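Excluded from the complex is one protein chain; the other protein chains are retained at their positions.
And now, chain A:
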Amino acid sequence: MPLGPQNSAQSAAGRMIPDVGAARPAPPWPYLGTQISSPAVAPGTETRMEARGGPGEDWIPRGPGPGPSLSALLSELPSSATVRYRGPGIRPWGDPEPPLEQSRQESWSQWQTAPMASPEKPPESQALRELPWPMEAKKLLWRLQALSRPAKPVPGIRGSKGALLVGRVWARLIGVPKMLVPWRSILMKIGGQYGAGTEAYFGLLRFLLGLNILGALFQGVLTLLPLLLLGPIPGPPSSGVTKTCGSYDPVPQGFVDYVTHLTNLLSGEGHLEWSPLFYGFYPVQLRGGTFQLPVAYLLSTFVSGLLCLFLILRRSMSGLKQTLLSESGALTSYSHRVFFAWDFGLQGSSPVELRRRAIRYELQVELEEASMRKQAEARTGAQRAGLWMTRILLNLLVLALLGAAFYGVYQATDPHKNLQEDPVVQATPLLKLLIAYLPSIFISTANLILPPVFSLITSLEGYTRSRQIQFILLRTVFLRLVSLVVLLVSLWDQITCGGKPEAEACATCGYDYSILPCWETRVGQEMYKLLLFDLLTCLAVPLLIQFPRKLLGSMCGGRLGRLVKTMEFQVPEEVLGLVYGQTLVWVGGFYCPLLALLNTVKLLLTFYLKRFTLFAFCSPASRTFRASTANFFFPLVLLLGLAISAVPVLYGIFVIPPSKLCGPFRDQPNIWAAIPNAIQGLSQGAQDFLFFLGTLSFAVPLMLVSSVLMVYTLTLATSYGRLVSKLKGHLKMESESKVLLAQKIVELSGEERDL
């Protein structure tokens, strides 16, 4: 018998929806009709059940006669009753002449005379939109509810109206920040065409833009604005006067030609060195004496650092919550890849085709990896030993490459091989610029060359693809951030004479004043150069690499051309680039207060540039990146960058003596000393309180209380986890019992039939 819609309608009529209980109210119309005594009796159901046990489902116990099969019986249960209110045979609400069968018509009139069975707990108005019912049913329930609660605004007309107004205003206010966030439509478009990973990159860029604007605002308002408003604008430091710590004369005298101007602009020297851009410019005191510039300078750094920390934590916490909830990916990868593979927001036939190809590729890769894993388990001892030898060798190779890169960076800033002293170099400004940018060139070259080498090496190590990607990311993160650290270490070496305060160059002033009369400005200059070079690389790569590649690919046709032409947006590498840039700003922000402002401009340019190259050159990713991993992992790496950048800044504030010739801390023994001095000016009570905060008797109880809280939260989390797994076990057991009972019923009813 063919299984037409009528048959299924009949069979639908043969089932009564079981009441799911107070959790969900029964829908107020009898879409499934009246109850028929047992499902086995109605002829329609039989046909349906027979047709159900199709080929392949041969484990279903077929009773000797026509009886309910296991699957039909199981689908009667409340747990599997999907409310098919839009199913076949359902009359739309208000349809005047429904061709109902007798039974349904009876039940219809039955329902109309009887009042709606009110559920035990009337759902609040919010729950109505969460019910998976068609609009007509929801409207009916809404209107019925409106009748039954006439006096809802009980606490007085004024109170309710006021509360309503406040609620409306609050909803509007909440909506405003959402409207202020820029580029929402662009991000949605990118997400639809290129996947959630690329969208996460641009979202991170937007977030960093916000961070930088805030940082620039703080530092501008607290340091630059008072300087400009109150003055006096400090003139160049006295030239020719030699004090105990040498002389400092950054401003070039006489005529400066155009080329030198350009090189000065790009390397932060010359006129730029004595400008509000760098630390050295700021005076110790402002006119009027009320505004303490040193204190404000320090506070702006700390406040913006803490604000960044708070915002990043907030952003990563939402990602963390989601990642913690989902179990380990290995357990449910197939279901995930099939059920959640499709992004319903995709539009246009070519993105859809590409996504389909990507999904097929992923599924095939996943199945392949599974078979590979099975193979790996079957490896003999000798094969395993060989594999591990290869892995160790390759890791040593990676370490050697990293070491070579770091050594190169170190050497590029070594003063003893300082090529800048060479008179030939001094004459040609271009060479001088090149030498000045040597550290940046080294770092950027290493960052361009080594990651592809790492991917090649990792592919030889015999790991699965996902493990490979994690290794590559790890190594690239290491390369990027530690090369920066090496640069800072070499600078530190220069400034503090290798950490030996008793060395003769550092004995008098605490730092090497002969080569670095104003070391803070020098550090700021290095960060400035790195940032500029990063921007230049960002501009150069599409122009010099991607555009020619695309041109070449379209010129030579065929497979090779397509291979050359297809470029994908490498999300992890791009994100690491963003994190690297932001770490630069955090390190240099104390020594170059306007760096955050420069980074804001840089990020704006980067956004539009990357968007252009994305749409012009890149094809959608063949391997999609999960959005939740992105939301958790990227802020985490940002946090790592913040932590790494905090070390040199705090070290410079607390340990290294400030320059005597420049900056707002020139007469202090160390930079932090400005704060206690300022506290002396406060009232006695405030002083005592602030000093108490710094003592051990405050720190130790605080640490104890925090540890107790942490242990408590950890124990709570473990106990919840244990409860969850116990409940899962119960669920499994209950399901097994249910299946067993259903099988018994099938057998019994089959036997009954035989009798």
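Basically, a residue touches a chain if its C-beta (ideal position, glycine included) is under 8 Å from a C-beta of that chain, and two chains touch if they have at least 3 such contacts; residues count from 1.
Convention: contacts and distances are computed from a predicted model.
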**Fill in**
Answering from "Cornichon family AMPA receptor auxiliary protein 4", "Cell division cycle protein 16", "Fanconi anemia group F protein" or "Calcium and integrin-binding protein 1": the UniProt protein name of the missing subunit is "Calcium and integrin-binding protein 1"
**Touch criterion as defined above, residue of A:290, A:335 or A:697 at the omitted chain** = A:335
**Complete:** Filtering A:453, A:731 or A:748 for touch with the omitted chain leaves A:731
**Request:** Would you mind spotting which of A:287, A:360 or A:726 touches the chain that isn't drawn?
**Result:** A:360
**Item:** From A:349, A:375, A:680 or A:697, residue that would touch the chain that is not displayed
**Value:** A:349
**Complete:** Missing-chain contacts on chain A, rising order, are 8, 52, 54, 56-57, 59-60, 70-71, 74-75, 79-82, 84, 86-93, 125, 128-132, 134-136, 138-139, 142, 188, 196, 322-323, 325-327, 331-332, 334-336, 338-349, 351-353, 356-357, 359-360, 363-364, 367, 370, 626-628, 731-732, 735-736, 738-739
